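First, the structure itself, so that you have it in front of you.
Of the protein chains in this complex, all but one are displayed in their positions.
Chain naming follows the written order as A, B and C, and within any one chain the residues start at number 1.
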């Protein structure tokens, strides 16, 4: 299939990662993570995120989110998140189903929560009729391709902690955010006050896999059991964990994310110049959100794969991957021009 | 690490499967199973199991079991299973946690349920204080390496259906069972009356992945949502599904299973001749269960990887894989002889 | 304690109901509802709601809502409800916790859903990433004291059923609604298209107890088990069920509801004439919502018991009960006048 702009999970596996997986296919190892490949990967994670981090490799993002939230919550507590957050919109209710908790949502202009936006749900403490706010959950980069800055994260962390709450980060595109900010992985997570993070791998070029990182020893104690119980413990773990070694060594994560971001920037810059196209969000990570006429969308989708984000206002989402090329962008931009012209 | 006898999941990936995965890493595809690799794999599954089968590829066995059971159960219903069944003993309570249901257990001499053994839990129908028996769950091959024959499965299916219940099969080592019986995959599942099956891949040489097969159209309707909600839907699905194509084409599943079974047979035959070793279960699939002196176990475990199955009676489990060699067996048997002699 | 206006559950038990309970305390009966008192009560319910109704007496409103919703839902389905609905705001997350389902909320001006308001959540059908809309839940009378008319209910029922969904009604103050509309109990429930109803007793003068009514035989089959599993099955059931006989015979339910509504009407009419008080919702049932100065609220609450509904806009709620008297209203109105004057 032609490379499109539907999602960074439509891309395959980065060759260097696949090579690492092939290399790991050598002889026997103990299962479930008690192997040298996994220990090496855990070491690589700690080298980036610091010794206070407790890494747990899981199959996918929904799994990471559910387990991560579960380490922080009892069933009568609640999660505050953006109205368009992945945990609310795209996980078929898995968070409620498996934590038992309510998600309290907030509309946002740009996908980003702020203490001011969160405030409306920070009440009812001590009232048994109300769920008890306990976790603020943010997505980095956000579902609309924007990126929280370090001060923005810090402000939310301070606000959460000041209210006896935790700050959780769904980092499905965490690498893209770090690349965008020019920051290290730990600067925008544990150092900024994040309590639990899912560090996404799949959208960064892995075949599958996310790393759930718990930054508190006490909270981390439940994670191994929750991971198993949540059906997220791989038996042949080495093939999952070695992928993280591959992206963390030599900063492959950064190269891939920077490249994808760059392609999105290029695409955004070029489509902004096309009459009839309105870019609706700052292009800070690897996605471009734009409004264009319905007919043009239809024409384009017959040739390129991408999603309509919000049908009611003809808004589409174009996502770039580690393997998107300048030629891909140029070809796509030309097609957009043609679609708009006709 | 040296090839041991701890588990068939300590082996890596069969080269032919890995090759298929590498081949699938070509260009973009749609995510979550809407791709040609997955359609091909679904076709391969149906070619083996018949058109009435609805296949859903999932990450792992616990995931397959939980979703499979969930398609059949409401929260006040119950599962009857063997006391040493994987769903009861080895899944950290995931079935109860995610179906809400109680597991009613039965001791068995050889890991196999029979209508007579199940009978003790088949009561309380219509009594709201009691959970309502709804699913009989069997494991094929069983946790102790024995294999249900077709008439045995049929008897349980008829018994279950006669009581308004379903027959579920945890087929983590389903290929080994089919190879053992010399039967086709459908003869020992849908044709024998199984309602829902998890057809295991990981222990048959896959990197990861099981195929949940629902043999009723109506019951299958919930499975796509349950799979997503249970965090078992892979975004880059092609790398999961193409593995099933690889094992189902050219009967790779059969070669691998037959080989592993054969190695276990060889091992069982040889250790039976060693004084001080008692083989405790018929070797019908790819595992040997044996009792030997505690000191010999300790000596052997310092050199070979394997698990103590039941410490109180010095019973161990030795599992063979697709990659176990006759030399591995010979070397191990020699070591057992040495350990017993000393 | 002085009779206040905090809630209709601050009142005690209507003397006729208490008398019935005392009468029921005679000799032994079988437990859990297998007794003549309960059969009599079930008959009384069917006499009012029709033979298609399957009644299940439960301890409280949250219990009724949770079980009622559970009869209609699988865990990946969703409930659409008003943003201020009791199931969303006042049940400590019990619906999510016990159904596993997501609640999708809608802001409303007057507490009432309409097909137009519900529309925004009626999408994603067939998309496994999205929860599947399945139940529209409305409260009658609403949490802000308004009442759905029969055509309004019918419109929602038709809309729900047209989308393969159900219409659930939380009838904590169902009697007040019927009294307000001058309609029979069945006209505004089963005859208007309601699929499952919780017919509230506690706020109508019972000591405790609600009647969950399922209007479909097939759906009703799970209710007895769900009731037991949800810890809502009373062992000495006669003391619960006989209360329903008491209110359904001689239309005690109607007298009590009509009286409470009348007192609220009186209160609303009188406070509307007080400068500085704005009544914010139509007084259609037994509650008055009003905005008045913060200082006046504080003064009044030192003497009378009532709740601030929405602190940010100084809105309060005043609820009348079966035992509120004209003198109570007059005394309270006089106090409001004094508080406003000072």
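Following the convention adopted for this analysis, a residue touches a chain if its C-beta (ideal position, glycine included) is under 8 Å from a C-beta of that chain, and two chains touch if they have at least 3 such contacts.
Everything quoted here is computed from the prediction, not taken from an experiment.
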Chains on display which the left-out chain touches in the complete complex: A, B, C
Using the definition of touch stated at the top, determine which of C:71, C:108, C:202 or C:256 touches the missing chain. C:202
Hey, which of C:22, C:294, C:311 or C:334 is the one touching the hidden chain? C:22
Under the stated touch rule, tell me which residues of chain A contact the chain that is not displayed. 32, 74-76, 128-129, 132, 222, 224-229, 233
Missing-chain contacts on chain C, rising order, are 1-4, 6-7, 9-13, 15, 18, 21-22, 24-31, 35, 59-63, 66, 91-94, 97-98, 202, 207-208, 225, 228-236, 239-240, 305, 321
Residue-wise, where is chain B in contact with the chain that is not depicted? 75-76, 78, 89-93, 96-97, 100-103, 128-131
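Here is the rule we use: only the chains that are shown with their structure count from here on.
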Taking each chain's centre as the mean of its CA atoms, which one is farthest from the centre of chain B? C
Looking at where chain A touches chain C, is over half of the residue numbers used by both copies, so same, or under half, so different? same
Overlay chain B and chain C by their C-alpha atoms and let me know the rotation angle in degrees, rounded to the nearest 5. 180
Per the C-alpha means, the centres of chain A and chain B lie apart by a whole-Å value of 33
Using mean C-alpha positions as chain centres, tell me how far chain B is from chain C in Å, no decimals. 50
Could you work out how far the Cα centre of chain A sits from that of chain C, in whole Å? 42
Each of the following residues of chain B touches two or more other chains, namely 225, 228-229, 233
